[in-house]
Every structure is written in C-alpha cells, then in structure tokens.
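One protein chain is absent from this view; the other protein chains keep their places.
Order as written gives the chain letters A, B and C; numbering starts at 1 within each chain.
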Amino acid sequence: MKTFLAKTTRLLAVAFVAAGPFFTQIAMAQENSRAIEFPDIPGYKTLKCDLHMHTVFSDGSVWPNIRVQEALRDGLDAISITDHLEYQPKIEDLPHPDRNSSYQLASEAAKNTGLIVINGAEITRSMPPGHSNALFLEDANLLNVDDPMEAFKEAKKQDAFVFWNHPHWTAQQPNGVATLTEMQIELMENGLISGIEIYNHSTYSDEALKIAMEHNLAVIGNSDIHGLIDWQYEESKGAHRPVTLVFASEKSKKAMKEAMENRQTAVWFDNTLVGYARFVGPLVESSLEIVRQDKSQVQGIEIKNHSDADFILENLSEYTLHNKASVFVAKAHETTIIQVKTLEVMDSFDLKFRVLNAFTAPDQHPEITFTVSIN
Amino acid sequence: MKTFLAKTTRLLAVAFVAAGPFFTQIAMAQENSRAIEFPDIPGYKTLKCDLHMHTVFSDGSVWPNIRVQEALRDGLDAISITDHLEYQPKIEDLPHPDRNSSYQLASEAAKNTGLIVINGAEITRSMPPGHSNALFLEDANLLNVDDPMEAFKEAKKQDAFVFWNHPHWTAQQPNGVATLTEMQIELMENGLISGIEIYNHSTYSDEALKIAMEHNLAVIGNSDIHGLIDWQYEESKGAHRPVTLVFASEKSKKAMKEAMENRQTAVWFDNTLVGYARFVGPLVESSLEIVRQDKSQVQGIEIKNHSDADFILENLSEYTLHNKASVFVAKAHETTIIQVKTLEVMDSFDLKFRVLNAFTAPDQHPEITFTVSIN
Amino acid sequence: MKTFLAKTTRLLAVAFVAAGPFFTQIAMAQENSRAIEFPDIPGYKTLKCDLHMHTVFSDGSVWPNIRVQEALRDGLDAISITDHLEYQPKIEDLPHPDRNSSYQLASEAAKNTGLIVINGAEITRSMPPGHSNALFLEDANLLNVDDPMEAFKEAKKQDAFVFWNHPHWTAQQPNGVATLTEMQIELMENGLISGIEIYNHSTYSDEALKIAMEHNLAVIGNSDIHGLIDWQYEESKGAHRPVTLVFASEKSKKAMKEAMENRQTAVWFDNTLVGYARFVGPLVESSLEIVRQDKSQVQGIEIKNHSDADFILENLSEYTLHNKASVFVAKAHETTIIQVKTLEVMDSFDLKFRVLNAFTAPDQHPEITFTVSIN
Partner (left out) sequence: MKTFLAKTTRLLAVAFVAAGPFFTQIAMAQENSRAIEFPDIPGYKTLKCDLHMHTVFSDGSVWPNIRVQEALRDGLDAISITDHLEYQPKIEDLPHPDRNSSYQLASEAAKNTGLIVINGAEITRSMPPGHSNALFLEDANLLNVDDPMEAFKEAKKQDAFVFWNHPHWTAQQPNGVATLTEMQIELMENGLISGIEIYNHSTYSDEALKIAMEHNLAVIGNSDIHGLIDWQYEESKGAHRPVTLVFASEKSKKAMKEAMENRQTAVWFDNTLVGYARFVGPLVESSLEIVRQDKSQVQGIEIKNHSDADFILENLSEYTLHNKASVFVAKAHETTIIQVKTLEVMDSFDLKFRVLNAFTAPDQHPEITFTVSIN
C-alpha cells in the first residue's frame, strides 16, 4: 500500500551472509521492512528490546547468531538470550558447562552492528517463585544452584536486574490470573525482583499490569521465542514481536540498566502500548506530529504518525470533525487529515484525544492534548 | 495478506466488455475484490446502495454505463443517478430535454445484472432549502420548475423519497455545522423530506446525525461521485465508497422504498457504521460469529468477522482476556481468537463488547452481548 | 515486492479534484505507480504516446477530461483523442456539429500539466480502406465527407499524419491477417498513409509489422480505449496500456510530428518492444546500465534496468555465467547480478545478449553488446 509518509526503510549495515566459512556470497544492502519504529521522547532514547529468548543452549532451535540476525531485521536496540539454567533438553548433544556461552556467541555475532547484547539467564523453577529472568549478569553459572532464593541472591550480588516471567502462564497458574505468592512479595521487598512481564510471547495479563502498578515494578514484554521470530510474528499478517521499550538517557548497556531500575519502560505488542502514564503519554505525543493547514473555519489538520502504531483516537476536543466520526484511526507511518469545525477562524485552539489502544492501567487510556497555533 | 477467513470472491456475471459496438473481446470471470460485503440481519436483507451520483448529463465526467459498471465492481445492490436538474454545465454539447435520460441509459446498462437502478434527480437550490435528492421518480422533468417548494410537492405527487443532501456542505454552510432552517422544518413536517445525508463524498456530520435522530429521518450516506469511483476511493489504500445500507424485506425496488420510508437504514463509511441502534446493533451481531473452542479455564473463542468492517471492540465482559488488552480489533473477513479467563470451566457465559467504530448517536456506541454455550 | 532499484515515484503535479464546480477537496500529491517509464536514447527524447482513444463524442463512455487524467496517471507525454467522424451512436444526446470538441475539451483539461494533446479523428470506413487515424489536424470537421479518398486528401491538405488502424481487425479481416488492398497501396504511394498499427487494444499483428517494414511505415500501437484504461489494463495484474514510443528531438508537438514522419517510433505492449532496429536496439541499451564489481576471475556485473520492461536476455557472450543459465530475465527497475566466468581477470571484455522480448522484424531480435572495462 502506498502511504503519504512512507516507513523509513533503513539499510541493514550487516550483510546476511547465509553460509558458513566455506561460502562467501554477494552481500547486498536490504530494505528492513520488519524494523520496529518508535520515536524518542523528550529527554530519552526509546530503545526497542527483547529480553527473553532461547537457543539450542536450552530448549530453543537456533544457534545464538540467528537471534542476533533476527534482532537486526526487527530493528531492535538490545536483546538478552535467557536460556534456562535448569532445563537442558539438548544436554546429550550440548553438554556445555558454561551458562554464558549463548551470550558470548551472540556478542561475537553482534560485533559492529550496534546491537546491545546483555548476558541473561532464566531461573526456571516451579511455583513459587516460577520463572524469572536475570539480566546484566557477570557469570550466569553462579546462579545455577539448588535453592531458588540463593539464585536470586546471587543475581543481586552480580547487580542484575531481575523480572518475573509470564506470571499468568497457565502451566503454573491454570486460570491464567497472575497472583502474588508470599515468596514473590518477599523477593520484591528485598529488591530481588524489579520487573514483571505483562506480555509474554502471545499472552497478556491485566492482572500483571495491576501488580506492576501496585508494587512499582518495571513493565516488561518479550517474545520468549524458541523457534523462528519470522514464523511466529509474520510480517505478511502485519504482526510484530512484542518488545519492551526502555526509555534511556542514551543507547548504552549502562543507561539501559539504569532506566530499567527506574521503571522507565513500556510494552508494545499487537498494536497496543501499555505502561506508566509518564512514558506512554509522551510516546504517543512524540509519535504524532500535528501540522495545521491554511487557516479556515473548518480547520484542516495533518496528523503525521511517525510510529509503528495504528493509533485509535477518540476526539475529546470541544469541536466536532468534518470528515471523521469521533473515533478514528491515525495509521502508522501515514498522514491522517482531520477537518476541525472550530466555528470561527482561530489563532490557536486545543485538540484533545483519548488513545484507545494505549493503556496506563487496566481500562485506562492516556489523554493527549495538542495546542494548534498560528503558523 | 493471507487471512484465515478469506473474503468471498464473487464472480461478476457481467463481462466488462470495454469497447463499443466495433469491438468484441474475450470476456472473463473476474474476482471482485472491491465488493462491499455485509451480512443480512434477522428479518432483513442488507442492501448496499449509493443514492447520489452524477454523469455527463449534469456535471459528471462519465456516461451512465460507467456508473453501473462501478456499482457492480463495488458489489452494490442499488444505485440512483441523481443529475442536477438545474445545473447543466455541459448543456452546449448535451442540450437534452429529458431529465430521465441518465436513468434510462443506466437501466439499459444494468439489464440482467441484478443491480437495481432507481430514477432520481438532485433538486439543486441555494439555501434554503439547499440540495435534495428525490428518488423513485416517475418523470424527473416535472420537478424542473422555478419555485423550490413546487419541486418538492411534485416529488411528493410522484410518491418519491426525498432526502436533504450534505447539510454540512461548507459552500452553503461555511462553518460546516448542519443547521435546520424554517423551510426544512416545514418540509419535514409536511413529509416532503424523509432523510438526511450524514455522510457525503468524504465529509461527515455529527450535527446531521443529531437532526436525523431528533426528527426521525432516515440516515443516508453517498459518494456524490462526479469523476471515477476507483480514483476517489482507492482499493490499494483500503478505501471504499460510502454507502447507505438499507434493511429491506427483500431485494426489490418496492421493498427498498418501503424500508427507507420506515427509516431502516445505516451508513457505512471509512470503516465506521452509523445508524439507529435497532439496526446497527444487529448488523454488528450478524457480522460476528462466535465459536467456542474446547472447554477450558482459559476459554478460547474464535470471532469470525463476516463483514468488511475492522471492528474495534472494547471488552465489557466480567472476564479479562489472556491474549488481548481490553480494546482490540476484529479484522474484516478474518478470524480473531480471544482467550477468556473465566476462572473456572463454564457451561455458558456472556461476552459483552462496546463497538467503538459504530455509532447509534453522536459519541454513543452499540453494546453487544454474545452468550457462549456448551457445544 | 521490494526492489533494489525502486521505480521512480513521480508526484503528479495535477491534483485529481474529482468533483465539479460544486465541490472542492483536499488535493494531495500522489505516487504515480502506473507511470510508464523508458529512458531517452542518444539524440532523442523517448515520448510515450497513446494516439487512438474515444470519448462520449463518438462511442466512448467518458468525457475528454478523463482521458487526460488517465494519461497523466500513466505518465504519458502525448495523447490524441480520435473520435469516429462517421460513427456517432450518442448523437441523440450529443448532436454536436463540431468534430474538434473532444480535442478542445481535452486541451483545456491538460492545461499546465505538460501533456501534449493532438487534434485527431478516426476516418471510419468499411474495407477498403478500413479505419485510419489522422493526427495533427487543424479542423477535423472538414474530413467528414462522403468519399473516403477525399477525407485522406483533406488530411494531407492539413498536413496531418495518417496511419492505418488495426489492419488485422477480425470485423473487417475475418482471418486476422493484415492484407494490403490496392487502395491502401495507392494511399501509401501518394503519401496519404505514413504509419500502421501493429498493436491495437489487445491484439497484435506480425503481418502488419511486415507491411510496415516493407513499405517503410511508422510502427504504431495504441489502446483504442472506449471504457476506462484502469479496468482494461489492471495494474494489479501487472498490465499496462500499449503505447507508441516516439523518439523525438524534444518534447513538443512539432518535434513529435517530425519524428513520426521520419518513422522514429517503436511499440511497447504486454512486456514486448517492437520497432525498427535503429531505435529498439538503442532503447534496450539505454535501459540497461552495466556496472562492474571488483575485478575477479568470476566477474560480478550489475545490470541496472531503468525501464518498465522485464527483459528476457539470451547470453551470446563467449563466457558462461556462474549464477544463471544462458536465458535469464533482467527485471524492470531492478538490479540483476550476473557472474561472468571470464576464466582470467580481464581489463576489458564484451557481453553480448539477444533480447528475446524485443523484435526488429517478425521472429527477429535485437542483439546488444556491452563492453565492460576497467573502472
């Protein structure tokens, strides 16, 4: 489909040389149509991150270099491969003793690409405490201990950032309702858990969002991919992998960790944005550029959407629209024109929208206001 | 994009033989991807109608046969060509005396296609009363008189159905706010106006909708096309022409007129449905087929959307969803799967949604409830 | 599909304001993906022309302004509306006496667009002489005489360029084999016919091509459209209207006429190029840009195709290819990489191709040679 404001087609700097050392191929720049795109917000870089994924080093089906190539195709800023510490179904063929291997191999593959690779591991236990991901580790091996509490303490010792994975996972919570146990409360109180997945793979939890907000946890969303990203989230169906958006002072591992510790995150999945109002509101505002056309009683306004989100907007302004009902969609990477019946020609007026596919709490949407002035 | 529930591709019975009598061509069945599709509702056929369009017989740019072919490509059930009675910019080349010509030529072109062609004309006056369309005429010539009131009376005499066109048109109402004049109130009170366009070409009016509801007028939406439908509403941009949906006891001119007189209409434009609650609600309910998967605590539900509308649904059920936030989209002609956290396995339960891109009054949405039972 | 060398998306300067004087709309620049694109050749501009079309002024279904808008969407440089002089099926509604009307209306519509509009008319007779188009007329009315020979003489008097239309038309030549009559030979000998359609609408004639070459006529190909161009030649099926390519010293009516009189034409239809070798060869050569990659024993070559043609190339070089069989396709507006096995690293070598979808005579293809040198 042709659009007025075409999606930026970034060229991948890295060549996808498909074959091993025996083959060299003609490497060509490729359009990167899968790239997830959101603008930065005032004061912060918007980092697109997938912080939960698997390889052949636990129960995944690919070597770590594929995770790096997938991330580059998806335009991510950071990934963490978080192979299970305790679950090793391929152990017969990969009797590796070093739990840092997938991190090291991915780091090697990501060299010179700009992709941040974070050393991570999944602490894989029955409930409680269930599964948790520890990021920014120094040595994942040391977490591979019997007592789950000891694993969390070791993570703390390594100054890791730990979040609770898929608290709504039906294998551990059959009714799918994320519910805190005493152990988790203790972990949170001791600063051993700082975040919570509200979205995992293809599942969402309003209850997890509520827990996040009540306990001041970073909201997290990840693919938890085991097979291939492209097959799970098919571009031809308009699908994209869920990501954690981290609002960091700069694109660096350090700034990213700091941002996560400060709960500066949101989650993007299935054309939906979820997170704390102080970030989700600005993200929508930064995504939408409002341009006024020639002054008129029926004021033409261009809404340029610089993000991947098809925003569903409800008009809360005091004016009705000449070309739209009060709910309309501002499509991703397109310009939507609305005509505002301001009754008289105005030097300045406000447009106010409720963003129906963004959430700042269960059933709560951000409201954004744009002041449209003479120009 | 591939979809689970593909859009029915109807074969056009009529061959598009593009050339005149000098040429014959190989005519082939063609997929009709532009066809506008909505299901019938209990007790009524859902007729897709465009009741406002122009040809070279007033200020349009095509011969009437093109309007018929466009309508067939768009899957319409009925059209009315409503050339201006009083505005004749091509009069030098077409000094035709007969205002029924475009109807007659279109009828000829529509023979054996199933398309209903209605004799119509646009009474084209300055405000008040502005422009109005008279449908189901016997002889349009007789409406071409000096006094506008006489034109309306003649329409009445011919038992026509008359609606007020684009009451929000800025050329006659510079601020775009549809406003009743005394003359229009008189026309309504005397049964000389029975409907009102709330959507025209590419413009919408909440105020016209309010007038319709306060004065019990049929809600109407049309293309008012002068050039080519395909260029104005480009399929490649996902656009479709606005149509008046008429809920009639059968597909016939008579049943259609009766339905319009009973205000059994709704308007479909720009992925939005607007109309009286007693028709818009059932239309959404008929569009969505709810199929329950194997019983489970986290109950999988398939929502099969048999319509052209991408319905924006807000979950009002007492259960949260396992794979969606509380606002999600059920795409046109696709199956959307939702997973409902019913907490325990239920024999029967209710799903309730607010339909955010359907309106039963300004800022008011229909709410629909599906009872999901054992199967 | 994404391509390495994207089709130039020209912005249409003209806004498609669809409605008549009663409506104004937001006019926006649009991508022009239907535009037919071929490069200029050394010494000449390559003008894309459709020189045979109809409107409501004979047996077509549109007003002349639609033909102009279609031409702009198709990226044409010149058109001629050639309504039948003698065949007037709409005469009851359009009893126009002036055969120049469709030209005048089209000229008006084309003002400030850059499109050249040529006054033309179709001399519409039974065989012989069949149908012929006279272009560059001063007054088409004067050709509307009883004796066909007089019509041709009048065209000559007005210094028109005349070509024989669809000599293979089965309505006049039931076996489809273009055959010269004595009258046509006489017309050619007297300089009253200077060109011949080898392609008309959707039909082709090898025999017409043979006649063209034996009698030194300009080869011509046109749409002869009566309905809508977009429906006859659907972009979604990769179709394009047939055009006459005129190789002129500049883009002007005068230069174009001169070029046609000098037989400087070719025909582009259905991904096929046909014409005199002195123009078809250079056109292919100008379409393909050959870029050598780093020197190697297996020499990588980029073939950038700057035209709309998917060229089917047969390798006649003395080297075999490392990535292609000896027949391959260089797709329109893409870069095709071939790897040439030159056996040793060469400073300079020749690549030679037969172009299988281009014809310089029946069953004869142009052969083109590129010298690839150090760079």
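To be clear about the criterion, a contact is a pair of C-beta atoms (placed from the backbone, for glycine too) under 8 Å apart; a residue touches a chain by one contact, two chains touch by 3 or more.
All values derive from a computational prediction rather than experimental measurement.
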I'm checking contacts with the chain that's been left out. Which of C:Ser33, C:Thr181, C:Asn323 or C:Ser348 qualifies? C:Asn323
Considering the complete complex, of A:His54, A:Arg99 or A:Arg292, the missing chain is touched by A:His54
Sort through C:Asp139, C:Asp206, C:Glu258 or C:Glu302 and give me the one touching the missing partner chain. C:Asp206
Which parts of chain C are in contact with the chain that was left out? 1-2, 168, 170, 174-177, 202-207, 236-238, 270-272, 274, 297-298, 312, 314, 320-329, 339, 341, 343-344, 356-357, 359, 362-363
Touch list for chain A against the chain that is not drawn: 16, 18-23, 25, 54, 56-63, 65-66, 69, 87, 89-90, 93-96, 101, 171, 201-202, 224-228, 230-232
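FYI, only the chains that are shown with their structure count from here on.
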Rotation angle superposing chain A onto its copy chain C by C-alpha atoms, nearest 5 degrees: 180
Can we say the copies chain B and chain C touch using the same residue numbers, with more than half in common, or are the two sides different? same
Mind having a look at which chain is the central one, using mean CA positions? B
Using mean CA coordinates as chain centres, what's the gap between chain B and chain C in Å? 41
Please report how many Å separate the Cα centroid of chain A from that of chain C, as a whole number. 52
Chain A: which residues touch two or more other chains? 2
